[in-house]
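For reference, the structure is listed below as structure tokens.
Complex shown without one protein chain; remaining protein chains in place.
So, chain A:
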Amino acid sequence: MRSLRLFLIPTLLLLLALPVSRGRYNDDFDDGEDLADDNDFAEFEDMNDDPVAETETMPPPRVSFPSQVDDEEDEDEATVELEDGQDGFEDSETQDQDIFSKYDQEEFEGIGDMEKTIHSMKDPLIIHTVPAHLQNNWESYYMEILMVTGLLAYIMNYIIGKNKNSRLAHAWFNSHRELLESNFALVGDDGTSKEAVSTGKLNQENEHIYNLWCSGRVCCEGMLIQLKFLKRQDLLNVLARMMRPACDQVQIKVTLNDEDMDTFVFAVGTKKAMARLQKEMQDLSEFCGDKPKSGAKYGLPDSLAILSEMGEVTDGVMDNKMVHYITNHADKIESIHFSDQFSGPKIMQEEGQPLKLPETKKTLLFTFNVPGMGNTSPKDMDTLLPLMNMVIYSIDKVKKLRLNREGKQKADRNRARVEENFLKQTHAQRQEAAQTRREEKKRAEKERIMNEEDPERQRRLEEAAQRREQKKIEKKQMKMKQIKVKAM
């Protein structure tokens, strides 16, 4: 018994040391460590022939888990003989899979079956992946790389688009410069200088809009040319244009002096443009109420339509040269709009109609489409030069065009009608506005009286106000009487 005890203590110590040295059960870490243990504790191996139960530190499950890989570990396992009365450790709840010893078949029952189940339980090893941010792996950041690539693509497109628009603008200006300089004294003004000096260059409003102001010519006040290119610098716009093609436009607005144009409203252009303008433009909707007529009657292509205040105007504008210009360049013409009542698009105000008629200006508007449908090259700008000639011709033509007596009378009647309609519609609002103004005046006067410190003056002012009121009432009564008498 004593020798047994002497043997037991070191064995216990050995078994305590084993888990620390071995670490977690893992095939990967199964290296030469165990071999070292082998040598250290080899002396105990021979004594471990007897079947043993494991100690406290390695609470055994009810079954043994012999595996072929465990052979080395099994050898290290010390066997311990239990003293009488002690039970084998039965807390198998822990299900510790790190069992190193083989259980003797004679000593234990049902081991064979459990072995199989344990094998199957052991098989599905779950190997967790290392979290992404701990990996030194750029591939996991593929979304970020995509984003940065997208940004770089956007920047590249911005630079390319901006340069293309700039080249197109300068190509246009170079081809038109001579014509403009021969017709206008002032070509190019950015509005900052107080002196009328030609800058001789385009005014860049945007990466896709360029302006040019020309002035100093007979028959007109000035001409504003806007080159409205496509937004080539914006990648989103480029992608949208793949779905819905659009083209660059040149918009020319010629403002005239009062004596430069007679009173008429006229427009010609593509059918779609005419329908849109008739709805949107204040003057076209008021003076050209009829549906757009086909231009075929005047020798124009079928694709073009005409909106006119009266037939005489169309006959006057559509002379041979104009028809020739329009027919030859019909594909480039979006709309041509001559008006002495031009006030821009209809303004939708929240509080109903505006209280007074919008200001009008005698204007000629031209909208031309640049050929190429977006894929424009600088050479295409030369094809717009004849259209500029047409613009100059139109300015001179409109100056000479005068309506006959009948036409003039009809035009004047139209304008009077429009004004009357407008006044009727706004009558209620104007009345309200007048009433508010009167009340404001009264209130201001009363306040003035109240603020007066001198009681004597206050009384006199009050009396004066009362007399004024009385007079007003008497006047009104007189008027009513007169109206009644007239009615009778």
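Here is the rule we go by: a residue touches a chain if its C-beta (ideal position, glycine included) is under 8 Å from a C-beta of that chain, and two chains touch if they have at least 3 such contacts; residues count from 1.
Methods note: contacts and distances are computed from a predicted model.
S.K.: Unshown chain, UniProt name, "PAT complex subunit Asterix", "AP-3 complex subunit sigma-2", "Globin domain-containing protein" or "Transcription initiation factor TFIID subunit 5"?
M.R.: Hidden chain, UniProt protein name: "PAT complex subunit Asterix".
S.K.: Going by the contact rule already stated, which one of A:P245, A:G299, A:P345 or A:P386 would touch the omitted chain in the full complex?
M.R.: In the complete complex, the chain left out is touched by residue A:P345.
S.K.: Could you tell which one of A:S166, A:S215, A:Q249 or A:S294 touches the chain left off the display?
M.R.: A:S215
S.K.: Give the residue, chosen from A:D104, A:E205 or A:E406, that touches the chain omitted from the document.
M.R.: A:E205
S.K.: Touching residues of chain A against the unshown chain: what are they?
M.R.: Residues in contact with the chain left out: 131-133, 140-144, 147, 150-151, 154-155, 158, 185-186, 189-191, 193-194, 196, 203-207, 213, 215-218, 221-222, 224, 231, 233-236, 344-345.
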